[in-house]
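Here the structure comes first, spelled out in structure tokens, and everything after it is commentary.
In this view, the complex is presented without one of its protein chains, the others remaining in place.
Now for chain A:
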Amino acid sequence: MADHEASKINHDNHLLLDQPLLRLPYELLRKNFRSAHFTVEKESTTLNKLLKETAKGSLDGKTSPEDVVKNLDTMIAKMRGMKRKLSTYANEETRLYKQLDARVAHLRELSDMHSVEDVKYEAWSRKRLDRLLVDYMLRHGYNTSAQALANEREMHDLVDVETFLTMSKIRESLENGSVTEALAWCNDNKKELRKLQSNLEFLLRCQQYIELLRINTPSKSVEAITHAKKYIAPFQEQYPDEVREMAALLAHRPTDKNLPPKYAAWYSPDRWTKLATSFVEAHNKLLGLPTFPLLHTALSSGLSALKTPACHGTQKTTSSSQPGHSQTSMTSTVCPICSIELNELAKNVPYAHHSKSHLDNDLLLLPNGRVYGQAKLDEYAAKAGLAEGQVKDLVTGEVYSRTALKKVFA
């Protein structure tokens, strides 16, 4: 009974790990739409205005037919340009629709499955693992591997390689000391960043200012002040302390002796790393992505759920096995936590809570203190070709007479 319950798939919350799967294409769809909408607004306004002026000018006689034609050429060119842009947006939209279709189809497969023992569930779960692996690789910047795996499994619609590649590029550019790409990204996402109350743009502008000051020449200092007036001053109300510190930096240069640590921190090269991190955070928040790779989440809860006190113990227990020790065919189901792949990793997670014992039936105690179920002992004795009244310890191999065994009630 208990096992039936434990094996049942609870559809309501089985898809917790898969929320971003649906969210991301949706967010990208909206972003795409907004860009298209913005383009249309901008171009239509400009065009309507030019058209009106040309018409008026022509009626007034101020605009010659040649000029009218010239303006018409401009308008046609603009419209052609707009069409090209719309075409790009339309293609992106179609691609995202396709992705959504594929993802929903993948998740729907689960609705037909009711138990984790279902043969189809295993295939589905493996697909999910592949997804999590690609997500993990992308987040850590192992882009080549991510693409290789996505190609190998043909799961491009289920993963978001492009999004993370773009993010990677911008992150790298920040780590290499360039704000240009990041600022462009901020520009594209102004409204949403404002909604999130992100300080990213402000920090980027500050960094530009700092870089100008770093050069420490009079002309650059003037440039810095101009820059500050244009880009930093507007943030005065939002981030008063920081703006004040920026102003103070004029008097404190990186080459100064006894530079107070507060200002030294602003000039420090690891600010770029901090910026990169801030960017990644803002990016993930914007697109509804979780802070940590989903694999981490799945692993920490999975490792805990599987872990028992015995997994890191010093005793050779029946069901577990440690590499290098003799194991028998019957105890070959190696606990994942005891495996060399995961053992170290699982050291610091809590072990699972059990309120019920889980033991073999008909337990018998061997003289060496080990306990096994009768069925297991019988099977092993037969396989080892022992005489009738004898049994063999599955782990240590010691042979005992059946009369030496005691019944255990646990």
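Rule of thumb we're sticking to: contacts are C-beta pairs under 8 Å (C-beta built on N, C-alpha and C of every residue); 3 or more make two chains touch, one makes a residue touch a chain; residues count from 1.
Convention: contacts and distances are computed from a predicted model.
Undergrad: With one chain of the assembly withheld, which option in "Serine/threonine-protein phosphatase 2A 55 kDa regulatory subunit B", "DNA-directed RNA polymerase III subunit RPC3", "GID complex catalytic subunit 2" or "Dynein light chain roadblock" matches that chain's UniProt protein name?
TA: "GID complex catalytic subunit 2"
Undergrad: Which residue from A:Leu196, A:Ala310 or A:Val399 sits in contact with the chain not drawn here?
TA: From the options A:Leu196, A:Ala310 or A:Val399, the contact with the absent chain belongs to A:Ala310.
Undergrad: Out of A:Glu162, A:Asp256 or A:Glu341, point to the residue that touches the absent chain in the complete complex.
TA: If we include the chain that is not displayed, A:Glu341 is the one touching it.
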